[in-house]
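A protein chain is absent from this complex, but the other protein chains hold their places.
So, chain A:
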């Protein structure tokens, strides 16, 4: 019995959300009196991977077959299942993401494991194995008991606040067999914005809506995001109108975010928009309409014109650094 954590790599570095998962998994291992092992798939360096030790892992399995450089859902699921078997893991932890969910689901299918996604805090082990998950797109929580021997937990951003130590993890090369049958899906092209902060990973998000009037006005949004080291996001009509790319769309039918700070500029705060952002720790709303529903969901509000307020706010943030 042990805990296995699947981490995602971004250019060889363990993603921040994955380090949260490592801490989460290590805490579960501690509570169960066992140890935590990490699985990393793809190119990386030992110095980078040893970081997992700072977050509580004792060992890192590194699957570094060049065939696995491109994230392939089926192949990654096979490697993760092989690692579960090797470590006789009963609890598998990962950060919720589009890759994480996809891989975890297939592993659950292989191992007949129970799987719960969007977990918001550490499990309650007092009787059985109970986790708390966010449901109804952030409008409620459910306490769920996981009944099977093998359990897969996909955790939501900010489920834990990691405490880093100076401990290190031992790194072990892991070379499971990967079957050609796992590579029938061909990725023929990748289009990725470069040099921007990843939205699901971001601690601060600056989001803008139809109040910006047109795509040509996004400079003031980007400037504010840059001053804050934030990711940019938008409301659904903004991506529907092609003012902004679809991967920036947050809400009920878009990306769900839970940053420390969400700044909404010229967004009315429709219930479907709020659904995707309501688990943010702090919400700031800037809207010229004092009756905008978003103010009811906000911690701080400014009634004002975005074209006036945003540049001033950017300046004030620069000045405060």
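By our rule, a residue touches a chain if its C-beta (ideal position, glycine included) is under 8 Å from a C-beta of that chain, and two chains touch if they have at least 3 such contacts; residues count from 1.
Heads up, the rule we're going with is that contacts and distances are computed from a predicted model.
Matching "Electron transfer flavoprotein subunit beta", "RsbT antagonist protein RsbS", "Sarcosine oxidase subunit gamma" or "ABC transporter ATP-binding protein" against the UniProt entry of the left-out chain gives the name "Electron transfer flavoprotein subunit beta". Across A:28, A:41 or A:204, the residue that sits in touch with the chain not pictured is A:204.
Residue in contact with the omitted chain (choice from A:44, A:114, A:207 or A:268): A:114. Not every partner is drawn; the one left out touches chain A at residues 73-74, 77, 97-99, 101-110, 112-118, 130, 132-148, 154, 184-193, 196, 198-201, 203-204, 228, 240, 245-247, 252-253, 256, 260-261, 271-272, 275, 278, 281-282, 284-285, 295-305, 308-309, 312-313, 316-317, 319-320.
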